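Step one of this worksheet: look at the structure below.
Omission of a single protein chain aside, the complex is shown with its protein chains in their original locations.
So that you can tell them apart, the chains are marked A, B and C in the order they are listed, and the count of residues begins at 1 in each.
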Amino acid sequence: MFDKLHEECGVFGMYAPIGQSVAKDIYYGLTALQHRGQESAGMAVWDTAGEKGNLTLKKDMGLVSEVFDAKTLGILSGNLGVGHVRYSTTGGSRPENAQPIAMHYIKGTLALVHNGNLTNADALKEQQMYRGQAHYTTTDSEVLAYEVISARLQCGCVEDAVRKAAEGLKGGYAVLVMSPRKLVGMRDPFGLKPLILGRRGEAYMMASESAAIEAAGGEVIRDIRPGEIVTVTKDGIKSDTSLCSDKVAHCIFEYIYFARNDSVIDGIEVQSARMKAGEALAKREDPGFEADLVAGVPDSGLSAAQGYAAYSQIPFGFAFHKNSYIGRSFIKPANEERADAVHMKLSVLKSAVKNKRVVLIDDSIVRGNTMKQIVELLRKNGAKEVHVRISSPPFLHPCFYGTDVANSSQLIASGHSTEQICESIGADSLSYLQIADFETMVGKMGLCTACFSGEYPV
Amino acid sequence: MFDKLHEECGVFGMYAPIGQSVAKDIYYGLTALQHRGQESAGMAVWDTAGEKGNLTLKKDMGLVSEVFDAKTLGILSGNLGVGHVRYSTTGGSRPENAQPIAMHYIKGTLALVHNGNLTNADALKEQQMYRGQAHYTTTDSEVLAYEVISARLQCGCVEDAVRKAAEGLKGGYAVLVMSPRKLVGMRDPFGLKPLILGRRGEAYMMASESAAIEAAGGEVIRDIRPGEIVTVTKDGIKSDTSLCSDKVAHCIFEYIYFARNDSVIDGIEVQSARMKAGEALAKREDPGFEADLVAGVPDSGLSAAQGYAAYSQIPFGFAFHKNSYIGRSFIKPANEERADAVHMKLSVLKSAVKNKRVVLIDDSIVRGNTMKQIVELLRKNGAKEVHVRISSPPFLHPCFYGTDVANSSQLIASGHSTEQICESIGADSLSYLQIADFETMVGKMGLCTACFSGEYPV
Amino acid sequence: MFDKLHEECGVFGMYAPIGQSVAKDIYYGLTALQHRGQESAGMAVWDTAGEKGNLTLKKDMGLVSEVFDAKTLGILSGNLGVGHVRYSTTGGSRPENAQPIAMHYIKGTLALVHNGNLTNADALKEQQMYRGQAHYTTTDSEVLAYEVISARLQCGCVEDAVRKAAEGLKGGYAVLVMSPRKLVGMRDPFGLKPLILGRRGEAYMMASESAAIEAAGGEVIRDIRPGEIVTVTKDGIKSDTSLCSDKVAHCIFEYIYFARNDSVIDGIEVQSARMKAGEALAKREDPGFEADLVAGVPDSGLSAAQGYAAYSQIPFGFAFHKNSYIGRSFIKPANEERADAVHMKLSVLKSAVKNKRVVLIDDSIVRGNTMKQIVELLRKNGAKEVHVRISSPPFLHPCFYGTDVANSSQLIASGHSTEQICESIGADSLSYLQIADFETMVGKMGLCTACFSGEYPV
Partner (left out) sequence: MFDKLHEECGVFGMYAPIGQSVAKDIYYGLTALQHRGQESAGMAVWDTAGEKGNLTLKKDMGLVSEVFDAKTLGILSGNLGVGHVRYSTTGGSRPENAQPIAMHYIKGTLALVHNGNLTNADALKEQQMYRGQAHYTTTDSEVLAYEVISARLQCGCVEDAVRKAAEGLKGGYAVLVMSPRKLVGMRDPFGLKPLILGRRGEAYMMASESAAIEAAGGEVIRDIRPGEIVTVTKDGIKSDTSLCSDKVAHCIFEYIYFARNDSVIDGIEVQSARMKAGEALAKREDPGFEADLVAGVPDSGLSAAQGYAAYSQIPFGFAFHKNSYIGRSFIKPANEERADAVHMKLSVLKSAVKNKRVVLIDDSIVRGNTMKQIVELLRKNGAKEVHVRISSPPFLHPCFYGTDVANSSQLIASGHSTEQICESIGADSLSYLQIADFETMVGKMGLCTACFSGEYPV
């Protein structure tokens, strides 16, 4: 509904000792990852003591809580499983594109979940089709699955097949492969997409975010390294780091907006990074800048607002009530100017802003239409000044690694100066975080900043 | 619910001129074929003027009227399509096994519907997997689809690929393949499964039964020949008869029970064949045999009863009321002896049978439990004698070509003499049609009588 | 879908000893009565050992099998209950009009089910509203319930309140009232609507048709007398006949079409009455009348056709295949002339009618449009002559007692001569049963023949 960039997916996998059931833990893990994809959800589980890959699969359009009920969770029995939440970027919004992808192959059944985007999927797919491999979906995740299956015909074990497949992949991917007796996790060599390893007793988990491991009652062991392949078997875990390299490029947008603020990704707590982004914005203010209130756009701007307020000593305060009951099925007003229903979702706390000079903080501006209405709402309720501060640099370039901005014509910053945008959204002033501030946010870390800088790692 | 053999599937395909829509006609065709499979239904359509194989697919568990509503039919837009109704025999009762099977392959998308059973599916599937072809379903129909796709890599057109694939198939199959610009129909060389060609104006149709072509407003052209491959393109139809041979073996059970009695299959009207089976039964009665009423078990025994009555001059009459509202979702009584709810489905017209000697006709006895209860119902309502006549020979051998009797232990006739069965069902006498009577029913026609004779054509 | 008069409703009630559960028996009873109403279904049950009238209620639009599943039946616990199937005539097709009607009143809860129509409902309703009694539905059944509740304030027990209420009712009604500790059944003094008493062990049942009692495993005791009030308590049954009179007027249409042919109503088996109607038609043929085949329109004309054939010695035969999968959700063709989809529902058995002179029998002609298409179908398939015979007299007058023909403009016979109708439906000849033949059908019985004769009993 809002003017946001969307992350593609979240993944969760778990391998517990025989006799334990993983379905409910995967359900908790996926619920904790729901913010990464609300379009479809799915889970595949099996029993490693049973027939090879005799899986139970459930996937459908909808939220985790819509796709799974107590009865379904009861049917999903087994000690090994993978789950997925999806917001479609490539492949389109079709039920058959929901994940896990489950295929019967020469060694039994293989189930795969994938967060990210392969930039060479079309070329790989064409090769596959020339080999007679048919596709049921239009996703690059199925391309990835076929690469693993093809490699498996020449490799002695599934983890070697995953490595062999990885040699031919380009793009960003955090992927979990469930083979009859193994759970294999792989992160692309740049580490564009996050993947974390955790455990609960003798059970191992891998997930897109640390918060999911904690939601399933586990504790974080460590991040999977960029390019690393971790294999869980009944005998424990082992690691293949042969594809790891020095050049890493973590997606900065995980820290800016995608991830939960309680997650710790590649060693940095997201909330902390967001607060520091707010501080960095405050440090860059002109010496004489004055205001009465620092307010964040809920919920994405609140952490940076707190950081900005702490540094600037301008009081932090809530300026909006957010209606949390407005979801995908909300029926929007018909008339165009109100069509995104910002006023239904956000309403202003009048006493908080009346006659105030407000610093309004949000994480990003994509198309700019929502921010315009928010500024308008503040003014209508008596705000004297509205100074918009964005806790990321201007969004100028498309992302090819699994987010939903594929061309720059949708990006207001791509074709307009900061002054023009400021005028367009009706703010008194507008400023952005700078690329140089990323080090303040997350320290010296290899980053992908392509959407801001145009420098693509691949 | 009743003691019946089940046919696996029904297929329907249609290719209309560009600009016309086939979805509703396929819906009518499938509705007319619903008796051939009530477990799942599906349809795939596309527009031959559009992108290659950009299909719309809808399939689900349930009846045709449950899977399709007006909105869904509206979305299924295109001038070329195939549809399917399914009763699972191989592959199990799983949603992903519903047809059409739709796969993206090197030439676009291929959709396939299949009635029948491949006896060499396992061997073919293993070869496919060694080639890296993954399966999403557990059906032999997907095996068949992959054979076509693999052959397509070596053949210049889809119809040649179908023929090349057919060379390696064993078993019974009537199959429709929808390739981006063509509709290809193929019948196995023995002609085990029926497939009929029809037209409506410039549109061509292929269907499992003639009744479906008429339901869609078309007229029958002719039966597809055993082994023939018929290809419909925008320029009309063409036929490849290179796989046709002299040895045909049509399934006799289509005439005995599977098909609608208004259908004409391989030149013989089903109703007519059934009446003649009744006559043949009457002819075989002992000279002094007397009775007061010839009654059929509704609906499967009614046609033969009419034939029996006409020949024997014993009056035909209805003996039962059948409750047509008892379907799959009916909740059966819990106590075992009434568990099949025969008394709910059938009730006796008392005045019709009281103090009467009844000849009771049905098409077959599989396990025998239903017939026992029907005889009991008649006696409880005052029938003096009950003479059971079956319009097919004793069912002794399993069928491997797409019906649901896979081993002979389920067949009462396999382990018991006619006298024993007569006693078991509580009848005064019991007799069957004889294999020699088939010629009376359908004339001199190559038949598969394996389930009665044990002589399998393959 | 077809050109039929519709009965309004079916009712079923059961009072079993404490500790037994009636829900499943009511479910079977209602399933057996489904032909009397397919629009909505409902059931109310309670435990007479529990709190007074603490009922569980389930009612909804749809068939019995759609409204009730195993889970719902499990929740409906109690030893006393009433159920209902409905086809809306008065009150409109709205979910809140489904029955049972359940009301909390001064003595606990009252649940009521009703088959029939009150001709003075509007006047009674106005009086009720002047007393401050509000209505939640637009049905006359709620009017009836309020009459009982109002009377209860002045009567010592519910059965007396039912009798007092009955004194003010006009029209046709078979009604079951469930009061906290009693089940009361009442039939209008003319006996327009049927109501039968049965038992199974110590449990008593009342139902619209005997077939329902048998479906629930019970045996028929007797018909409730016109005007009789039967009360079932834990101590057994008692009868109040103070409103019974000599002038009875049973609805002849129950025998012609409404009831199941295995039901016995007021002493006459329906199947037997229908066969005799066919005989009566045959008796009235001109001496030289010749034909080759007597065929009934399935299923309503089959019994009379059997009777006609037996008397006339013209062979009986099936002429149609009926597709039993076409229900309420069937999507009809869009073009007007095929809009009632007769050709989808019925198809002709070609060999049966080709070059034949056919006597075609149906139970009634209401608007005439369906019969026209059936005659056309026969001719298209080669019938040489089609002689239509109707096993009831011309339908001339509206019915005010609970069927759905409220004005005569919808009745083709009302404005047209038999010759005109014959021409309109395209038959070679057309004739009807005569009112005088009713005695042949059902013997000397007080009948309501208002729809044919215009002589209304009330």
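Throughout what follows, contacts are C-beta pairs under 8 Å (C-beta built on N, C-alpha and C of every residue); 3 or more make two chains touch, one makes a residue touch a chain.
All values derive from a computational prediction rather than experimental measurement.
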Problem - For the chain not depicted, the shown chains it touches - result: A, C
Practice task
Looking beyond the chains shown, say which of C:T48, C:Q99, C:S150 or C:N323 touches the absent one.
Solution key: C:S150
Problem - Options A:S347, A:S424 or A:S453, residue touching the unrepresented chain - result: A:S347
Problem - Hidden-chain contact residue, picked from the options A:S150, A:Q271 or A:S364 - result: A:Q271
Handout entry: Of A:N261, A:S364 or A:S391, the residue in touch with the unshown chain
Key = A:N261
Practice task
Would you write out the residues of chain C that touch the absent chain, in ascending order?
Solution key: 96, 102-106, 110, 129-136, 138, 145-146, 149-150, 153
Practice task
Using the touch rule from the top, list residues of chain A that touch the missing partner.
Solution key: 24, 27-28, 31-32, 34-35, 63-66, 68-70, 73, 211, 214-215, 260-262, 264, 269, 271-272, 302-303, 306, 310, 315-318, 320-321, 323-327, 329-331, 333-334, 343-344, 347-352
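One rule holds in what follows: only the chains that are shown with their structure count from here on.
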Fill in the blank from the handout: Top of the farthest list for chain C, CA-centroid basis, is A
Practice task
Let me have the rounded angstrom distance from the C-alpha centre of chain A over to the C-alpha centre of chain B, please.
Solution key: 50
Completion exercise
Cα centre of chain A to Cα centre of chain C, whole Å, reads 62
Handout entry: Where chain B touches two or more other chains, by residue
Key = none
